[in-house]
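Beneath this line is the structure, given in structure tokens, with notes to follow.
The other protein chains are all here in position, but one chain of the complex has been omitted.
Right, chain A next:
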Amino acid sequence: MGWIPWSSGDPNKASDGGRIAPDRSSRARCWEARDLFFSCLDRNDILDGIKNDKEARQKCGKEVAEFEAACSQTWVKYFKEKRVMEYNRDRTIQRIKAEDAAKVEELKSKGQIPK
């Protein structure tokens, strides 16, 4: 059973009016489909699955279909955005580290920090 968006005859509706969330196994299915899709994006050098949606669908058609079937729409969007966010975050951290290292080297060469 994949993720069925809330349509008529809603199977996710609880008897007290709540909305049943994906359980552990459907979460695992969703995460697995997500990882497969993202590794396909990696192979094709695509970062943003939203901005480059067309290209992603062309190159990873099967994976994106499975990803969207296994996860709810909001989750799909969330994971795609998170991928970009994490990439930018890691790059920023790397940049700062590199800048720090360069600064330390510079100070060392000037003799301001003992080698």
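The definition used in the following text is that contacts are C-beta pairs under 8 Å (C-beta built on N, C-alpha and C of every residue); 3 or more make two chains touch, one makes a residue touch a chain; residues count from 1.
In this text, contacts and distances are computed from a predicted model.
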Looking only at the UniProt record of the hidden chain, which name from "Mitochondrial metallochaperone Sco1", "Spermatogenesis-associated protein 5-like protein 1", "Large ribosomal subunit protein uL29m" or "Ribosome biogenesis protein C1orf109 homolog" is the right one?
"Mitochondrial metallochaperone Sco1"
Option touching the unshown chain, where A:20, A:50, A:65 or A:96 are the choices:
A:20
Among A:39, A:58 or A:73, which one is in touch with the chain left out?
A:73
Could you pull out which residues of chain A are in touch with the chain that's been left out?
5-7, 10, 14-24, 27, 31, 71-75, 78-79
